[in-house]
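Quick one: the structure is below, questions incoming.
What follows is subunit A.
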Amino acid sequence: MSHLLAIDLPGGWQTTLGIKTLIVMGLIPVGALVLGYTFLLKMMSHMQSRVGPMDPGGFHGWFQLIGDGIKFIQKEDIIPAGADKRVFKMAPAVVVMSTFLMFVVLPAGPNAVVAGSIHNGIGGIDVGIFYALAVSSLSVIGVLMAGWASSNKYALIGALRAAAQLIAYELPLVLAVVGVVVQAGTMNLQGIVFAQRDGEIFGWGGIGSPYILTQFVGFCLFMVAAQAELTQPPFDMPVAESELVAGYMVEYTGFRFLFFFIGEFGTAFVYAGLAATLFLGGWSIPGVEGEIANWVGPLVLFAKIMFVAFLMFWARFSYPRLREDQLQSLAWKWMIPISLINILVTGALKVAL
Partner candidate 1 sequence: MTAFDVDPKLYSPLADSHLNVELDTGDMVLNIGPQHPATHGTFRLVVRLDGERVIKADPVIGYMHRGYEKLTEYRTYPQVTTLINRIDWLSSFANEVPFIAAAEQLMGIEAPPRALYIRTILTEMARISTFLLFLGEMGLQVGAITPAFLGFRDREYPLNLIESATGGRFHPNFNRIGGIKDDLPWGWIAECRNTMRKMLDSCDIFEDLVLGNPIFQARTRGIGIIPAELGAAYGVSGSNIRASGVDWDLRRDGEPLLPYNEIDWKVWTHQDGDSYARYWVRLQETRESARMILHLLDQMPSGPIMAKVPRIIKVPQGETYVAAENPLGEMGYYIISKGATGPFRVKIRTASFSNVSIMPWLLQGIYVPDVITVLASLYFILGDIDK
Partner candidate 2 sequence: MKTRPIVGRAKAGNRSSLASDEITSPGDAVDQDSVADQDSAVVTIDVAELSAEHADLLARFTGEVGADAVIESGVAGRELVVRIEPAAWVSAALACKTKLGFDYLGFVAGIDWLPTPAAGGDDAEGDTSAPVQPKDMTFGVAGSAGRFQVFARVGSTKVARYGITLKADLKESAPHIDSWFSVYPGADWHERECWEMYGFIFDGHPSLRHLYLPHEFEGFPLRKDFPLLAREVKPWPGLVNVEAMPGVDDEEGGD
């Protein structure tokens, strides 16, 4: 009977799935909280000479985020009368689910992987990065559901913009990663980390071979495309608060809005994690080997994530917003051709060297 319940999924999916799910479900709000706290509140407050978020609780306004959370939870949950109620309620869950699913593939140490296991020698899912990008595209469905079910024209326009934008930037995102995949020879995120740790630059392996050096174009493309996928400025047309009020989120209040919020920052955390893993060597750091890496790894990864997230939020708080057609032409006329050339060059060099 136990055999019946423990479904034998390939690729090591079955390993203590429950516990790992719990970890992930804990991690996402924590990641969102950390980013929200560090960047949304503190960094932004410093950049903008804000007084409010620096005040509550005394030291640097540490209480602000908790207060915000309490505020969200006690707000009334409003569903518009004309809304499609079931779809309306489901939409935030779909968005957050997409974020949750992305989390599981991030490796935090040689053995610290949530999904996938020792089946293939190094752990992690065989198609790791591809999986992460695939499930990230699920959030579009949630956004479209939210925009349509709200029965609000602003929400609908926001959802349409989100759909057009996310489709357009899925391509450069995937293509930017292909360079890394070609260089590492695997789609397994753990494998990519190992490839960077064990790699050499012109025969010198002192710091391994973080792909940000060899795939700098890919890194830039990835960051821009991730920014667009996250619908952050300069690509925040779907939520554009000065045009569409809040786009697809306009009718959401209280806890459901908090879901979108957690989804947004959680996804930012994951994308920062993916960028850190793909281009900065993930959990690995020169000089740390063996079992200890399982303990140092998460901290290293976290530090790298914070660095990448800092770049993301820096752009977010500095830039104005592009127009929809400018966004599309940036994607189709610049980013996709550049990423294709990047792949071509990477492939040619891979074969030649």
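Regarding selection, all candidates are chains of the complex that A comes from, given by their letters.
Some notes on this structure:
The rule is simple: a contact is a pair of C-beta atoms (placed from the backbone, for glycine too) under 8 Å apart; a residue touches a chain by one contact, two chains touch by 3 or more; residues count from 1.
Since the model is a prediction, treat every value here as computed from it, not as a measurement.
Of the numbered options 1 or 2, all belong to the same complex as subunit A, but only candidate 1 touches it. Chain contact summary for the complex, subunit A toward candidate 1: residues 44, 47-50, 153-154, 157, 233-234, 236-237, 240-243, 245, 317-326.
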